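Notes to accompany the following structure.
A single protein chain has been removed from this complex, and every other one stays in its place.
Entry: chain A
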Amino acid sequence: MSLLRVTDMTHFFGGLRAVYRYNLTLAPGEIRGLIGPNGAGKTTIFNLITGIHTPSRGTVALEGRNIVGLRPHEIATRGLGRTFQNMLLWRHMTVLEHVRMAHYAQLQYGLFGAFFGSPRRYAEEERVEANSLRLLRIFDVERYARQIVTSLPYGAQRRVEMARAMATRPKVLFLDEPTAGMTPEELTQMIGIIRKIHQEFQVAILLIEHRLKFVMELCQRIQTLVFGEVIAEGTPEEIKNNPEVIEAYLGKEEVA
């Protein structure tokens, strides 16, 4: 059974057709890439599936259940996590607080327990703290745990964002340009980390990326989006040799 299935998803912003008849079937544990020139609608697809916008037409089902029309926090609670292109971190909070905060939906204690320090609350917080530190270790940012997130090197901030997304225990993880602005060393490390979380958590990943090398290396299948439409879909090898894909990318470079 597919974990995430998007069927004929179409979206208009006013008169602008942002996404047209987008289809996606993501199997458990699959890593898939979404590439395309700037403005092709890649991030819009993320926003439509995660509930920030509601698609004009089409269906989205997570584990067989419809999620169109649910609010973002409900979709997130059902197992869809994501990171952002511009890395929305909470600038004055520490690294550890970011990851702890991401456990919000897993905490059960009530207002009364919070104020009077019920044993349940302490047990829960202890578990959250342990799990947070474990995640920070996986993402190689444990040594920054008590630091304010903005004091970290850029690549480490990206990894904190990803650790935060993983702390919500997603079944499907959307990564929006996870290597944007990274140095080649950080990029290589990121490939290792994505492989690792993929193995360890069995999470399905859909990633938007501009660096083709990165996508080719990680993804089993790749979709190419131009003007909101998928023009090509296939294995990295097929995509690399597809004339339409080459044209779309060359076309973009001509403009630039």
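Quick note on the criterion: a residue touches a chain if its C-beta (ideal position, glycine included) is under 8 Å from a C-beta of that chain, and two chains touch if they have at least 3 such contacts; residues count from 1.
Just so we're on the same page, contacts and distances are computed from a predicted model.
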Complex member absent from the view - protein name from UniProt, among "assimilatory sulfite reductase (NADPH)", "Fe-S cluster assembly protein SufD", "Branched-chain amino acid ABC transporter permease" or "Glutamyl-tRNA(Gln) amidotransferase subunit A": "Branched-chain amino acid ABC transporter permease"
Hidden-chain contact residue, picked from the options A:L107, A:L133 or A:I231: A:L107
Touch residues of chain A, complete complex, unshown partner: 50, 52, 71-73, 76-77, 81-82, 84, 88-93, 97, 100-105, 107, 109, 114-115, 164-165, 168
